[in-house]
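Presenting chain A:
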Amino acid sequence: MIKAEQKPFEEILEYLAPYNKILLSGCGACVTVCHAGGEKEGALLASALRMARQKIGKPLEILESTPARQCEPEFAQELSDTIGRVQAILSVSCGVGVQTLARHFPATQIFPGVNTTFLGETVAHGVWEERCQACGDCILEKTAGICPIARCAKQLLNGPCGGSSNGKCEIKRETDCAWQLIYDRSKSLGQLHRLTEIIPAKQWGVQSRDSGPRRIVREDLKV
Partner candidate 1 sequence: MSTFEPKIVAFCCEQSGLPALEMAKTLKLKMPDNLELVPVPCSGRIETLYLLKALESGADGVVVFACYEENCQYLQGNVRLKSRVGYAKQIMTKIGLEGERLEIFHVATNSGVKFSEFLMQKADQLRLLGPNLGKIA
Partner candidate 2 sequence: MTDGNNHPVLIIGGGISGIVCALELYRLGVPVTLIEKEASLGGLAARFCCKASEACNKCFACVVDKKLKEISEQSQISQYTSTEITGVAGGPGNYKVSLTKAGKVSELAAAAIVVAAGVDPYEASGKGEYGYGVIKNVVTARDLGEMLRFQGQIYRPSDGKLPQNIAFIQCVGSRDESIGNLYCSQVCCAYALRLIRAIRHKYPEVNATFLYMDIQPAGASFHDFLNACREDQGIRFIRSLPSRVYHSPVTEDLRVRLADPERGEVVEEPFDMVVLSVGMVLNKEAKTLANLLGLGLNEEGFLASPAPGKGIFVTGACAGPKDIDRSITHAKSTAASVHNFLQGR
């Protein structure tokens, strides 16, 4: 799922300074699961903002609402009547939600409350790790199910580099070296020979971000 972290509090305070009535909109899906922008964290942020503004004598009125998902037009429309009553929106959903509301409500200023960070896996309760770069051209079958594009600091396709020592990446000591994992897993699957074949350069033009913002269309589904 999409993983995000709340933005530094001072930053949010700063860009909300000119406004005194806003809508704080959470999202019930990914940011709820990673405890960044669900109803609980949204209410916490709202309460903190009210107190901070009260402390400097400029009270801030915050309406709170958390639709099930912010990236669907219907859920955005649900907020339309409250939008009329506020000067700005602080959305604590991921970047997608913020931009959906921006598209649906062109006249209202909108601010992100979280930093959307990566597509990740829950390694333990409260610990999430990056797993996918959404490059649009998956190579996981070549690397025993571990993606070097997302999990290697140098995105090597013929790793490991000279800096991998006792299974850890030299750039971040706590991160596992993706290629050590690929090597170990290939060994356990008995597919070490596959690692001796050179993986050719990745075609970034096929479906990756480098070929420009992407769009998926299913003609059969179109209404």
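In picking the candidates, the idea was that all candidates are chains of the complex that A comes from, given by their letters.
The rule we apply is simple: a contact is a pair of C-beta atoms (placed from the backbone, for glycine too) under 8 Å apart; a residue touches a chain by one contact, two chains touch by 3 or more; residues count from 1.
Since the model is a prediction, treat every value here as computed from it, not as a measurement.
Participant: Can you pick out the candidate among 1 or 2 that touches chain A in this complex?
Facilitator: 1
Participant: Once bound in the complex, which stretches of chain A touch candidate 1?
Facilitator: Contact set of chain A toward candidate 1: 9-10, 40, 43-44, 47-48, 50-52, 54-55, 59.
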